[in-house]
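Right, one structure below, let's go through it.
Note that this complex is displayed minus one protein chain, with the remaining chains in position.
Labels run A, B and C following the written order; every chain starts at residue 1.
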């Protein structure tokens, strides 16, 4: 159960979103507000699409905590992007802290991350791996459920590189269905938390999903509008559809209370997806999956 | 403001003290109970005196958090010692996380650590360094107030290697006095938290000290007695002066509530020292310093 | 193609073997003499059996080069053991440098390492993994051919923990046969370099093997006798069967030229094994495998 940010919109210096806000991802790395365990200190990662003509994102990851990493401070304060993911990890028990286990995961134009946990992963990991194509299997370098889900995603889209926003969304739904099925076959009948985020640099989709009707998925919020940056402080977003910027985040990044009329942040409903198209327009949608495990 | 353990007594496998207890140092690295900020994730260190005939302690440090470090698990579960220090660090704001800044610090037969903070260190750091002998100055490799205090200690004992328990104790008191004086000269008149621990492998002394009468020093406890290890669980200590083991720790390591008659842990009073001699006998003593800054 | 040491005999401080000699493993990490590429800078590892009553070895690994790692210096200079392995890694092209990929590998009482390379590993990696039991499969955490070979070894011995020296030897031979077969099935018909070393703390076996008749396996040497340590200098071994110490090493560690009568080091012949029993007696043996690929 980690914390993440997915950003798409106006070109911005990463630190204005990742570091400066009151409840930034750095702050959440040591003191997340919407988790029982506040600590996400098992490494971090950034993945950004360059501003120049290069469709493939960069990946910068470290096993050090985000809060003390000087390279992260430097890179976030100099790199600009119109689409990026950032993630701070809280490793599941027994799961190594290693660069291969850091999110986001990348392959060609795709970047992907997960906030959650597939309960009883050990029980069905080999079955899941066995269902992968050779191409997807060979991409798995680490030990996490999350990386396996990304491999499943790449197989689901058959490694295509020209997906529409709807293709991307449907693929994510198919991945969740496959996970449910593989878990069912292995009698892994406890809860799976499946908050995923994926982008190809053009569209961006995130899910908030739990397989167990009784429990809540990990928290997920989004915000949209015209971005206004105040250096070293909270940014703000307000509705201007012509220059829309969208931020999807495990927790609100800025300080205004959610209950305030002035809050920029909208809570994503359980088992819903947030879908951002090429023009940065946002739709939320109930995920059409019968999730009873 | 960090957390530490100082151990002297029966030869023991390190993990029985450092890792297995309910409120172990590993636990305190992510969730310290007696600090407002519970996190001590900015690296850690171990320093142990070998069981064979070698008077100089080993040092194992890392900038990774203690909770996820696999080498720490391995080393603590195999190394045995009759005297060792362990420390988890919470770096002061702006202070780099680096191996040179990890405690304990070692020189020849001495091992040393600090839990606290010299407020306004930047204001008097250069003056402090200027007062060091060349020999002590050249030993300072990192950026912390703590390492400077150790250099001051080595100068105070004139690098002697044959101190009695009382010599060691008096040296620690002199170091605190010097710190107070250097701070006074620099008009650094806010609080300094000076919980120190030092050992030469034979004696062991720790202080709980704050310069400000109004505020409490960082927490400090000790426990003594015959050690009984229950593998993978809380050890216990009970009074047996013939086979005494002493543990000094920022927080009680075992679960029994302090208010319980069965608790092994005794709180060290403010501005007192805990002094452990070569036969592992313990004395506590008010630190005879006029600490008004 | 890495460099390694396997030690069994008189209890010794690790640095007398690993660090002090003229051509120590540290020296070989930056300037190996018996390789075309002299560099083994992709991490290192130590695995040692404790001197106290604990049959399971410790593992200390790092992705930093051995030559600059201060923890290695500290640990090697304080830890004593009667049986240990040490390894400096030169990662194959495209293979990540990570702790999971560092040798030695450990499981319960076994420690294992590999100096070599299974050519075209990508071609048969999945087949190899598919042949593992669930128990062995779940132990594979990294990406190397070497770790897969260790998993194959554990399956070959069916995770038994009471092997005779001969059992251990035969198991290693079976592993080499399995590798040859798996490679043959995948049409991986170029060379495989299979210098392995395994111990259970009681016996120790190493192989020097290449599948291709035309090429030489990686270098391998051994030395035996009564150990004489000169602090900070080359140790020496001379024939005293009552107090035998055995060192198996990719390269001679001490400076006497091999051609000298005074050299302690014996070259292991191609496709031979060096077998060390519980009393530290050494036998070399041609590996009875028809190795034509």
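Keep this in mind: a residue touches a chain if its C-beta (ideal position, glycine included) is under 8 Å from a C-beta of that chain, and two chains touch if they have at least 3 such contacts.
Predicted, not measured: the structure shown is a model, and the values here were computed from it.
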item: Chains in view touching the one left out; value: A, B, C
item: Listed residues B:73, B:98 or B:203, member touching the removed chain; value: B:98
item: Full-complex contact with the absent chain, from C:19, C:63 or C:102; value: C:63
item: Full-complex contact with the absent chain, from A:4, A:60, A:222 or A:265; value: A:60
item: Interface with the undisplayed chain - residues on subunit B; value: 96, 98-100, 122, 125-126, 130, 134, 137-138, 141, 143
item: For subunit A, residues in touch with the removed chain; value: 48, 50, 52, 54, 57-62, 70-71, 74-75, 77-80, 99
item: Positions on subunit C contacted by the hidden chain, ascending; value: 30-31, 39, 41-42, 63-65, 67-68, 70, 91, 96-97
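The criterion applied here is as follows: only the chains that are shown with their structure count from here on.
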item: Turn needed to bring subunit A onto subunit B - CA fit, degrees, nearest 5; value: 180
item: Numbers and ranges of subunit A residues touching at least 2 other chains; value: 96
